[in-house]
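Here's a structure for you.
For this depiction, one protein chain was excluded, whereas all remaining protein chains were kept in their positions.
First chain written, first letter: the chains are A, B and C, and each begins at residue 1.
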Amino acid sequence: MSGAVVPTVRVQEVPFDLAAESAALTQGRVDVGGLASFVGLCRADDGLAALVLEHYPGMTERAITAIAEQACARWPLTGCTVIHRHGRLEPGAPIVLVLTASSHRAAALESCAFLIDWLKTRAPFWKREEFAGGAERWVEAKAEDDAAAARWGEAEAARRGDAEAARRGGAT
Amino acid sequence: MSGAVVPTVRVQEVPFDLAAESAALTQGRVDVGGLASFVGLCRADDGLAALVLEHYPGMTERAITAIAEQACARWPLTGCTVIHRHGRLEPGAPIVLVLTASSHRAAALESCAFLIDWLKTRAPFWKREEFAGGAERWVEAKAEDDAAAARWGEAEAARRGDAEAARRGGAT
Amino acid sequence: MRVLYFAWVRQKVGVAEEEVAPPPEVRDVAGLIAWLSARSPGHAAAFAQARQVRAAVNQEFAAPGAPVGPGDEVAFFPPVTGG
Partner (left out) sequence: MRVLYFAWVRQKVGVAEEEVAPPPEVRDVAGLIAWLSARSPGHAAAFAQARQVRAAVNQEFAAPGAPVGPGDEVAFFPPVTGG
C-alpha cells in the first residue's frame, strides 16, 4: 500500500449523497486536479419491480476495502470512496457509488473504472430480481463482467502480492 | 448523430451543482444503469494564486457541443452534460464538469473519459496562471494531452465525417 | 464451526447459518461440502451443482483445497454479482 490514503468504504441500506461525498474528498484541499465518480442505478429491464441485494456482513466490507486499498496503491489517489447499498431497491434507485480523486485526471478516471469492474465480479453481493407478476430470479454472474475485470491484469495483481486474487476461483 | 439525446452544454462563470446536474440526468427515469462524472479542479501547483480562463464566446459553446454530440453518436448515452467555467478561479475551485449517463456502465465511463480528453485539447479556452509573487504565465498545450485525445481515434472520427477534426491543425 | 449460506444456496439449505462439528477427517472446503451434503435433502440440493457454489473461509474467498477446522467461519454462496 502506498501509505497515506485510507479509502472510505460503506455498505448500507440507506441512499448515499453524491454531493456530500464529493465535497468530503475535495473541500479545503488544493491538490485535487480531478474527481471521477460512477453511480450504478437499478434499471427496470423486463418489467423488473425491485432488486433485492443480499450481502455478507463483515466480508463484504472487507472485500471492498481490499479492492479500494489496491486502487490506492496502484494509482496516485488523494482520496477514494466506495459506498454500496443492500436491501430492496426499486428501479431508478442508486445502488453503488465509486469516487476517486487525484492530482491527475487519468489516475482518477482509470481507478474509478477499475473499482466498478472489480465490484461487479468480486464484491460479495447477490441480487434477486422481483418482477411485476410475482416471479423472482437470482441474477447470474456475467462473463462480460469477468472480462471487464480481467483487463486490469489479474496476473499482475497476483504477482504484486494480492493474495485474494491469487486464491480466486470456485469452491469445487 | 444518433438522434434522441441532446447534450446540455454550458460555459459559465458561476460554479456548477454536481448533485443537481446528476439528478437532471436520472430523476424519473428507470433506463439509466450508470452515471459517470468527472470534475476538474484548480490545483495550487508551484504557488499558484489563481487561474484565469479566457474563452471565445460563441465558438467555445459550439466546439463543446460538437464534441458532446460526437460522444452521443459514438456511445449509447441516455444523457450528457458538459459545463465549463471561465474567469478567475482560485485553487480548489471546480473548473469543468462532464456527466454521462447510459444503460451500460462501460458506455458512461468511456464517453466521460473521451469528453474530458477532448476538452483538454479541443475546447477553445486559454489559461493564465497568476502566482503569489505577482508573476503571470500562459499555460501551454501539453503533448501528453494530445496523446490522450489521440487514443480515441482522430483518424476514425475524420473518416466518420467529423469535419472539425479533419480541419484540425495550426494556422501556419 | 460456523457455516453461513447466502442467496439461493441459503434458500436450498433452508437456514442462513448453523453450528456444525464435522469429524476430524473433514480437513478442507471440498471435504466439508461432501460432509454437509449428507445432512439433509436441502443441503444435498444446494451442493448438487457444486461448480456453481463459491466458498469463503473466515471471510476470505477460498478454493476447494483451503483448510477448514474448528472455530472457522465458512460461507457458501453463488458467484457474486455486485456493482
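Here is the rule we go by: a contact is a pair of C-beta atoms (placed from the backbone, for glycine too) under 8 Å apart; a residue touches a chain by one contact, two chains touch by 3 or more.
Note that the coordinates shown come from a computational prediction; the quantities given were computed from them, not determined experimentally.
S.K.: What chains on display are touched by the one that is not shown?
M.R.: Hidden chain, whole complex, touched shown chains: B.
S.K.: Touching the absent chain in the whole complex: find that residue among B:16, B:75 or B:125.
M.R.: Answer from the full complex: B:125 touches the omitted chain.
S.K.: What does the interface between chain B and the hidden chain look like in terms of residue numbers?
M.R.: Residues of chain B in contact with the hidden chain: 40, 54, 56, 58-59, 62-63, 84, 95-96, 116, 119-128, 138-142, 145, 164, 167-172.
Please note the rule applied: only the chains that are shown with their structure count from here on.
S.K.: Roughly how far is chain B from chain C, going centre to centre by Cα mean, in whole Å?
M.R.: Inter-chain centre distance comes to 50 Å.
S.K.: Can you list every residue of chain C that touches 2 or more other chains, as numbers and ranges?
M.R.: Residue numbers touching two or more other chains: 83.
S.K.: Which chain B residues touch at least two other chains?
M.R.: 105
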